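What you see is the complex with one protein chain gone and the rest in place.
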Amino acid sequence: MSVAPSDRRAQALALLERLEPGAPERVAGNLDDFHEAAAEILLGFAFTDVVARDGLPLATREMLTVAMLAAMGTAPGQLEFHMRAALNTGVTREQIVEIVLQVAVYAGIPASMNAITAAKSAFNAR
Amino acid sequence: MSVAPSDRRAQALALLERLEPGAPERVAGNLDDFHEAAAEILLGFAFTDVVARDGLPLATREMLTVAMLAAMGTAPGQLEFHMRAALNTGVTREQIVEIVLQVAVYAGIPASMNAITAAKSAFNAR
Amino acid sequence: MSVAPSDRRAQALALLERLEPGAPERVAGNLDDFHEAAAEILLGFAFTDVVARDGLPLATREMLTVAMLAAMGTAPGQLEFHMRAALNTGVTREQIVEIVLQVAVYAGIPASMNAITAAKSAFNAR
Amino acid sequence: MSVAPSDRRAQALALLERLEPGAPERVAGNLDDFHEAAAEILLGFAFTDVVARDGLPLATREMLTVAMLAAMGTAPGQLEFHMRAALNTGVTREQIVEIVLQVAVYAGIPASMNAITAAKSAFNAR
Amino acid sequence: MSVAPSDRRAQALALLERLEPGAPERVAGNLDDFHEAAAEILLGFAFTDVVARDGLPLATREMLTVAMLAAMGTAPGQLEFHMRAALNTGVTREQIVEIVLQVAVYAGIPASMNAITAAKSAFNAR
Partner (left out) sequence: MSVAPSDRRAQALALLERLEPGAPERVAGNLDDFHEAAAEILLGFAFTDVVARDGLPLATREMLTVAMLAAMGTAPGQLEFHMRAALNTGVTREQIVEIVLQVAVYAGIPASMNAITAAKSAFNAR
């Protein structure tokens, strides 16, 4: 697992490309404008260290991410991104509906309603 | 889906029994002591209306619940319960490890550390 | 309390009409576009099962909802809706001011400032 | 409203005595042990500046506080204190039940379950 | 520390002027439109009672505020304001970068990404 920073970054961006084709340039560009090490540190941890691990299929991981972001309710833009990423990695619309309804149980109706807004945007983006 | 309150309650408790054998008496008893309608309203919504729905396997639903409760961080007792329920419905320890690591990405290291504590308790309870 | 799904939905929408005349078509339409059962499950729980209960006047319930949404801070659109619903069910502007100031005590000044923005929008909408 | 610090503190503690007889010594002692100005700053803001204001009855304010603390889920000890304070200022057990059920709608079932635990402790303390 | 309300307000606005020149008219105007006592109560507590205290330099206090608002994630507008206020009180861009990266550790990657957006806006505003 020992990787050079440039490899760690590259591996993270390769995973991000699977979540949404074209996203790496946009996301890495945004982070590079902020600080030269931000992409490697943040995306390297998220994608190279954790999300790229074996043990759970990528689609399952996106289902978990959608549920967490919807329940927390503090990152609506990223919730919508991961709704799209879920669809891109093989999660079905029907499964997203089920996740969103389950969010209502554990985080309340307003969190579920906000997730419906994000899901509909993601559905319409395809 | 139209069910009498008594059926709605019974269906919820049947689902709860699948999450943890023996839990229905304890949970329903706790709620009945509070208010006669609490179990039907709260468990009926959670389990009869939502979690019992087709569309996602129960094990997947428990994975989502564990992720949400760990990310929110406000219900440690119920997080530990759903760690056990996840194991009871077929989620493996290895999968729980992966969920807990992914919590760190989306909700921070302290949320993940608290989830590790809950997971270890659930692992030891078996 | 045993009701057919169609009745449960109808009762929820009748309550929603009291919160804001005209809201049922908009809210139910939004949910129906997402999934055919969403309105019955989410609004049925929220409004038929809980908010329509005796035991607290609707105006008091809206005061509680405004306080909770303002303190949580994760659903600004719904906070503004319930500010209007509070006014529609008989809560006075002076009472909303008091709620918003009290939010500062329990959830901090930024939560209160955000609630002021929502309250001013609701005041101006009338 | 211009008051000397000693008066501001005294007014805050007088309000606190209404919430729970005997609480002022305990709470002020706890804060005085931490820093000499903590009681005046924190309790002065909470109770002298805000909660003692006209515009809402004290019982209504305690209902709002219970709802906010239950929805936020981050201060279980203070939630239980304000459950007792609600009862002490005239809120009925039946009203607390309704608040707790409404918490489930806006903050989720686990938040409501935790509030049930706090409510039952408060009920048993009397 | 005993001050008349008008002085308490004036002291709060003087502190606010240090955070962002020109902000007092805008912020106080917004609050005065809501309720005549809001500025004194909310800004008086925040700035006169707490932030104006000795014991921490104002720049350090703004670093703490930026970290807290970024970690909580519920007040994006105020996060951006305090990013600017941090710069105005002597915090460097490099220090803000470090704070934002540290937010990722304790509150997760999405919170950090949102803070990057706010920081970039604040950097561009100068």
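In order of appearance the chains are A, B, C, D and E, and numbering begins at 1 in each one.
One rule holds for everything that comes next: a residue touches a chain if its C-beta (ideal position, glycine included) is under 8 Å from a C-beta of that chain, and two chains touch if they have at least 3 such contacts.
Treat the numbers as computed from the prediction; the structure is a model and nothing was measured.
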Practice item. Could you tell me which shown chains are touched by the chain that is not displayed? Key: A, B, C, D, E
Practice item. Taking the full complex into account, find the residue in E:Leu19, E:Ala37 or E:Val51 that is in contact with the omitted chain. Key: E:Val51
Review point. Among A:Asp49, A:Glu62, A:Glu80 or A:Glu98, which residue is in touch with the absent chain?
Key: A:Asp49
Review point. Since one chain has been left out of the picture, which residues of subunit E touch it in the full complex?
Key: 45-46, 50-51, 53, 55-56, 60-61, 63-65, 67-72, 94-95, 97-99, 101-107
**Study point:** In subunit C, positions touching the absent partner
**Key:** 71, 104-111
Study note, to complete from the structure: Hidden partner sits against subunit B at residues 72-74, 97, 100-101, 104, 109-114, 116, 119-120
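Operating definition for what follows: only the chains that are shown with their structure count from here on.
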Exercise for review: Tally the contacting C-beta pairs at the B-D interface and at the B-C interface, and name the larger one.
Suggested key: B-D
Review point. Whole-Å distance, subunit C centre to subunit E centre, using C-alpha means?
Key: 30
**Study point:** Averaged-CA centre spacing for the pair subunit B and subunit A, given as whole angstrom
**Key:** 24
Revision key, fill the gap. In subunit D, the residues touching two or more other chains are 45, 50, 72, 97, 101, 104-107, 109-111
Check your understanding: How would one label the connectivity among the chains shown: line, ring, star, complete, or other?
Key -> complete
